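One chain of protein is taken out of this complex; the other chains stay put.
Take a look at chain A:
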Amino acid sequence: MEQKKEKNKYSVIVPTYNERLNIALIVYLIFKHLREVDFEIIVVDDGSPDGTQEVVKQLQKLYGEDRILLRPRPKKLGLGTAYVHGLKHASGNFVVIMDADLSHHPKYLPSFIKKQLETDASIVTGTRYVKGGGVHGWNLMRKLTSRGANVLAQTLLWPGVSDLTGSFRLYRKSVLEDVISSCVSKGYVFQMEMIVRASRKGYHIEEVPITFVDRVFGSSKLGGSEIVEYLKGLAYLLVTT
């Protein structure tokens, strides 16, 4: 077991756009909480005008260019392709994807890794809707939409996981490469498509509780167009998976 642990390397892919402050905070927190494993952080920055890349370069000087990789893209090209892009540069045998806005706290990384080692799962996904998990910063309307969306997806898709749109996940690298190549959705329907396709392909998926503190700096929105996109995504997954 110990030897196996030595060999594993984790590549944390963090897509950013205007996350100058958050990226520095999250890098510090990742280094604080992941002391005993071999890992690298891959920042995929979509040409942020706020100087995110300058901050990442300073962090590289502090932590080492082999630990923090900056792999920028010229402009905003979407979340799904950001993971594909980061994945090309990943040297680990496991890949973690997480948001840069601190709604995903790096303190949960050890529990993802532990769960994977215990169960030998191909995917460990963070879930907000079980004991020990939770959400902070949502109003009643946001909670209602989330619950409604979840019941609808559970009833129609039988996905086998409790949190479909969460995006804090650990993948075996080969599995992520396989699943991501068949995904076409954009935005957060992409997260749902990834986990549903992985589940249909028969990959072993485990869950760990995480808490989600809605973004501290900046704001996240959920409007009518997102709901329409979600329903379209649901219909798309019904007929293609």
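Just so we're on the same page, contacts are C-beta pairs under 8 Å (C-beta built on N, C-alpha and C of every residue); 3 or more make two chains touch, one makes a residue touch a chain; residues count from 1.
The rule we apply is simple: contacts and distances are computed from a predicted model.
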Per UniProt record, name of the chain withheld from view ["Large ribosomal subunit protein mL49", "Checkpoint protein", "ATP-dependent protease-like protein" or "Dolichol-phosphate mannosyltransferase subunit 3"]: "Dolichol-phosphate mannosyltransferase subunit 3"
Given A:K88, A:K114 or A:R147, the one touching the chain that is not displayed: A:R147
Sole residue of A:Q58, A:T119 or A:S174 that reaches the chain not shown, by the stated touch rule: A:Q58
Hidden partner chain, residues of chain A it touches: 20-21, 24-25, 28-29, 51, 55, 58-59, 62, 102, 105, 107, 128-131, 133-137, 140, 143-144, 147-148, 150-152, 154-158, 200, 211, 213, 216, 237-241
